[in-house]
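A single structure is presented below for examination.
Note that one protein chain is taken out, while the other chains of the complex remain in position.
Presenting chain A:
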Amino acid sequence: MVTEDLSIDAVGARNTPATPEGPIQYVNELTTLNLGPTHPATHGIFQNILQMDGEKIVSGEQTVGYIHRAFEKIAERRPFYQITTLTDRMNYCSSPINNFGWHMTVEKLLGVQVPKRAQYIRVIMMELARIADHLICNGILGVDTGAFTGFLYLFEQREEIYEIYEEVCGARLTTNMGRIGGMERDLSPEAIRKIRKFIKDFPPVMREFENLFNRNRIFMDRVIDVGPISAERALNYGFTGPNLRAAGVDYDVRVMNPYSSYEDFEFDIPVGKSGDTYDRFMVRNEEIWQSLRIVEQALENLPEGPYFADAPEYYLPPKQEVYKNMEALIYHFKIVMGEIDAPAGEVYHAVEGGNGELGFYLISDGGRAPYRLHFRRPCFIYYQAFPEMCKGTTLSDAIVIMSSLNVIAGELDA
């Protein structure tokens, strides 16, 4: 953290009691504080230029784009299946949601109906991803308020989720999970065993975490009434996801526009009241429990049947087939070389990401790559509200507010 005195507007003297050296000069002077670009408390690379009056924040200005990688431009030259790897890198705390969101967008364009089993597997993985995403946010909120223990407990469980990812798709962080038309492979017995183990082992840890935080006097003093935002302002700022729900608006894409069979599951949408940091924390905690409920239900009722759609032009054939069967070989070649023309069309598809409505706006002109692809990244849109939320608070509160907003640099910059 670099502090520099720029003596912005030296206004001069207020009350001037006389001393032997003459009247005391009180100078009203603002300090410019560069919070970031690389500061551990920002959990990502973005800069906040704060104007401080002593410990109070007078105004803030953000600079973003430090890890802008031009995904939308790159996507215009890639076959559809290769764009999945770009979506991984947006909200890297919950990559599977991004992956499946993109797959579902393309499936909508192609008119591919995905079998129930694949949809349920997707739901399981997306909800595990949501748990992992919220665990990071709430764990780190603990760290930012000076409690490392909860973070450590939770990360052990997050590791279990990453083990499940590894079992399902072979990767941990940038998952590239699933394929257009379904899943790349079925849930293995080992994966199911790991998910069951997680469902059994996780609740005690989560309960312990909640016992540590929820009614903790020190924690509550640090977060209650810190960075509140009204429902009206939140909607005006384009908030979605847990941050909007904390302000009292029960908007959840999973319920409003169900995708991937979310309508089959029973779960509640927690809402907060004042939209302050404590509400955001509590909403995320409750969402973790609800996600766990969905995972349990999906695993209990996992339908039998194929785990990929019958869409030979888009879904890679099994490898054995490629060696023996001419048709399969042709399709394999065409898919890998990106020689499949997609139908022309214009699609907007939204999923409930870890941070809110993650939208994909895809225009296809009938070519092999999208004509235009735009990602609606929830972080990018709601991070605008940060200066308003931290105005008049102290620096330590600003850190907590930013942490509870869960701004993910990868999603912010795309």
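We adopt the following convention: a residue touches a chain if its C-beta (ideal position, glycine included) is under 8 Å from a C-beta of that chain, and two chains touch if they have at least 3 such contacts; residues count from 1.
FYI, contacts and distances are computed from a predicted model.
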By UniProt, of "Peptidoglycan glycosyltransferase MrdB", "Multiple sugar transport system permease protein", "Glycerol dehydrogenase large subunit SldA" or "NADH-quinone oxidoreductase subunit C", the chain left out is "NADH-quinone oxidoreductase subunit C"
Quick one: say which of A:G248, A:P306 or A:G345 touches the chain that got left out.
-> A:G345
Listed residues A:L235, A:I269, A:L299 or A:L329, member touching the removed chain | A:L235
Positions on chain A where the hidden chain makes contact = 64-65, 68, 70, 72-74, 76-77, 108, 233, 235-238, 249, 251, 256-257, 337-339, 345-348, 350, 357, 359, 361, 363, 367-369, 371-372, 374, 376, 380-385, 413-414
